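First up is the structure itself, then whatever we jot down about it.
A single protein chain has been removed from this complex, and every other one stays in its place.
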Amino acid sequence: MDLVRDVMDKKLVDRKDCEMGRVDGLVMHVGPSSQPRITHILVGGTTLWMRLGPVFSGISARLARLWGPKRTESVRIPWSRVKTVGRDIKLDVMARDTGAIDWEIWIAHHIIERIPGSGTEEEE
Amino acid sequence: MEINVELLIGRKVRDVDGEKVGRIEEFKVERDDKSLLLDSYLVGSSALIERLSAWTLVRPVARALHGRRFYSLYQVPWQDMDLSDPQHPRLRTSKRDLRHAK
Amino acid sequence: MRLERLLVFPILFCLGCKPPSPAEQMDSMLSWLATARMTGEGWLRHTTPDTYSRQTLEMSGEKIDQIAADLLRSPPSGVDTATLDSLFTRSRVRVNAMARLIAAKNAPDFGGQLDSLGADEKRVKQLADSIEHKQ
Partner (left out) sequence: MKKILQITLGIVTSVGGFLEIGSVTTAAQAGAAFGYQLLWAILLGTICLIFLVEMSGRLSAVSKHTIVAAMRERFGFPFFFIVLVGMTLVAFLVLIAELGGIGFSLQLLTGIGFPWWAIPVSLLVWLLMWKGTFGLIENGASLLGLVTISFVVAAIKLHPDWSGVAAGLAPTLPQSDKAHYGFIAVSIMGASISPYLMYFYSSGAIEDKWDESYVSVNRFIAGFGMTFGGFLSMAVLVVAAMAFQPRGVRVDSFDQSALLMTTALPRWGFYLFAISMLFACFGAALEVSLAIAYFFAQGFGWSWGEDLEPSKDARFAFVYTIIILLAAIPLVFGIDPLKVTIMSMALTAATLPLAIIPFLFLMNDPVYMSKHRNGWISNSVVAIIIVISFVLAVISIPLQIIGG
């Protein structure tokens, strides 16, 4: 398998096929002499902006402090939770519990649901 | 030590003598039960891409052509890559000992 | 990543204004005179509604005024400035009068003004041609 071609930037879906972002980054564990392993998938703005450069991540961190759910770290999902790697990457988790869709929930809660006609609250 | 893979993509690699080898473009991995084991790195060297800073454009072409024509691609086994400074990856061997990726 | 390079485009864009030549300005003048006349004819034939016709005539009047001011600030060589000035002033007065006549629904007087505007347009056209030939 090729990490950049087959994993990086692919869409993540949870147990119930709920979209929970993309593979924004991957954590690799490197020991002094052991074979490196990919241990976690990273999801979140912090990781994304770092890919553009430190300037962007600085700006976005400052903005995130003013507004939105208070989350500064990217979400880490252990690789062991990966069910399949295909068109999308299916994870054996519930999106809500991981924190990957904190922003979605925050915007739904603070903005969208306050506008009439936005539909029913998402069920558990 | 934990390293962010996404930040390694496109990093310039030098060999043990400090000679430029190219940029890290791809990671060959194999499945284990709980994680993925890194097998080797694909490192390409092309002055053209650097000059045009067109790596986002050329990488897929290179991948399609397997780097045979204008873009040379080395396969570096994990043992040969020294990532103790993730900003400046170095090879533990010399560029001459690398083999071209097929 | 050279994101800042993208900023160059909007900046270049804002700088992208250069003063038009007298010949071009005469063309714009003619275009607005023709617009006023076409609108006027449309109103007489009941093809354009009152409000639109009045607004467009008012707009044409403003544009004629504007272009005339620009043109006379740096008048084209070989043309009598006074002639141009009086011609433009006359046209503008006519266009504005037409706008008022629409409000008064006075079609006969409107028709008269429209015909004279046509004559003015011809004069401007001749002058424009002479400018273009000289250049």
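Lettered A, B and C in written order, each chain numbered from 1.
We adopt the following convention: a residue touches a chain if its C-beta (ideal position, glycine included) is under 8 Å from a C-beta of that chain, and two chains touch if they have at least 3 such contacts.
Source: prediction; values computed, not measured.
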{"item": "Among C:Q25, C:T48, C:N96 or C:Q113, residue touching the chain not depicted", "value": "C:T48"}
{"item": "Of A:K11, A:R65 or A:K83, the residue in touch with the unshown chain", "value": "A:K11"}
{"item": "Positions on chain C contacted by the hidden chain, ascending", "value": "1, 3, 6, 9, 12-13, 15-18, 27-28, 30-31, 34-35, 37-39, 42, 45, 47-49, 51-52, 55-56, 59, 63, 125"}
{"item": "Touch list for chain A against the chain that is not drawn", "value": "4-5, 8-12, 18-22, 24, 48, 51-52, 87, 103-105, 107-108, 111-113, 115, 117-122"}
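We adopt the following convention: only the chains that are shown with their structure count from here on.
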{"item": "Between chain C and chain A, distance of the C-alpha-averaged centres to the nearest whole Å", "value": "59"}
{"item": "Separation of chain A from chain B, taking each centre as the mean of its C-alpha atoms, in whole Å", "value": "26"}
{"item": "Contacts with two or more other chains, residues of chain C listed in rising order", "value": "none"}
{"item": "Touching two or more other chains - residues of chain A", "value": "none"}
{"item": "List of chain A residues in touch with chain B within their complex", "value": "1-5, 8, 24-31, 35-39, 42, 47, 50-51, 78-80"}
{"item": "In the complex, chain B residues that touch chain A", "value": "1-9, 25-38, 63, 78, 83"}
